[in-house]
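Only one protein chain is missing; all other protein chains are in place.
== subunit A ==
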């Protein structure tokens, strides 16, 4: 029961993370070059770009870890159905991390290829799908929690 409650909280955090990533990508990469009479110093812009990728990276890892943590919690609480629902995503995360580009530091995204339209589109799609998944599971957990509270 506490488990569900916890998950609610954590998922909010996760959702926020993902939103940030998704929107960030959207905004900065698909921003219409129009009106770019602006002034961003290229070097600054570039550093920002790399930093942004780093932020994304920083967001992605926690997300993976939190998700993994939940799975463990569900396992401990013997919530088999919930665990089953989450296993595919867990497997995907593992696969995704195993097949990441060569990097000396932890992370998923390579600044030199992220601008490739295919990769960018893939990352975005992935972000939205996961967002949907988390949202749905959020309501599912909420329902579970209330159900438990009411019935007890």
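Please note the rule applied: a residue touches a chain if its C-beta (ideal position, glycine included) is under 8 Å from a C-beta of that chain, and two chains touch if they have at least 3 such contacts; residues count from 1.
Convention: contacts and distances are computed from a predicted model.
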Report task. Would you mind picking the UniProt name of the chain not drawn here, from "Sodium/potassium-transporting ATPase subunit alpha", "SEC24 homolog A, COPII coat complex component", "Ribosomal RNA-processing protein 42" or "Guanine nucleotide-binding protein subunit gamma"? Result -> "SEC24 homolog A, COPII coat complex component"
Report summary line: Missing-chain contact among A:65, A:81, A:94 or A:115 belongs to A:115
Query - Interface with the undisplayed chain - residues on subunit A - result: 28-31, 33-47, 49-50, 101-104, 110-112, 115-118
